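Here the complex is missing one protein chain, while the rest keep their positions.
Entry: chain A
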């Protein structure tokens, strides 16, 4: 009887296990623990061939909704199978205190890690990398540029994975507002491996991007819509996590100069841009896809779909080509092929600022951040020591919000 399996066979078996079982296996013996917490195993588990995945039938979609109950505001995160019934796969425990700004902005998701930041109205220096599957997270240290240090600003954040050094990075681009003329942006890069921010302002930017610009993450790079105001042109601005460089890429020639009216996205593995056209009954979404990454001539119009007044916002894409749309707080699935509309039984608060809380994104379960110490619920963490949290604020919002000063957690 075999009472010994070589380590490569053990790892082969562990790779095929669901995450919960893998974590239970850490308590079998010390060898198993060390094999599982090893970053190379975490990689192989994440990148296992689909045939080895226990849930190979599912493509998972993350859904975030917000609601109020007796205990107050809540953010609810769940995973759904991208199948006909949109079955709920798992509810994810949200371990953080409520965001200062009503709800967290989800910067992006990569290899099972969500990057959350609390910057919807006022800039609270609170950015978190969170693996909800294994309930681990890392809170980023205070950034270099804050309201106290530099005055009013606008920032954009990008999050992604650097495969070269097996590192997760957050790039923060700050545009200072308290100057009569445009000053060069302040840019910092956080690395999970080093646990620190690093000033990379010397790189400069080939264009400007708006505050809290939406990112589309693909091929190891965060992409935003950028604009060159002098030359009156718009482009994709990208930050490549591996070689730490900014680049720009052409948008489809037919897209008008509407720097902040375009939404970047990733659709079926391709970089895409969504243009909303027209008003009222004439409204439509025009979706462009860059078939070959980085090749401007490969921009192709995927669909141009009339949406009238019934749909509010395009918030996601399904593997069969349906669009995920917010329509008065309900999440619906819309098939552009036959104009079929299907409710998915998911609702989010639509009151005031909550209107934009409904979020969907493709998601993969992973063991990334397994070595991170934090796992207790945030409110259980000893916080006798009052931490000062700085609140940066857009200049034009100072009057409209009472939250322009420092607050206490």
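Assorted remarks:
Note that in this section a contact is a pair of C-beta atoms (placed from the backbone, for glycine too) under 8 Å apart; a residue touches a chain by one contact, two chains touch by 3 or more; residues count from 1.
Methods note: contacts and distances are computed from a predicted model.
Within the choices "Trafficking protein particle complex subunit 6B", "General transcription and DNA repair factor IIH subunit TFB4", "SKP1-like protein" or "MOB kinase activator 1", the name that UniProt assigns to the complex's undisplayed chain is "SKP1-like protein". In the complete complex, the residue from A:30, A:202 or A:231 that touches the missing chain is A:30. Although one chain is not drawn, its touching partners on chain A can still be listed: residues 1-6, 8-9, 12-14, 16-21, 23-30, 32-33, 51-52, 54, 93, 134-135, 375.
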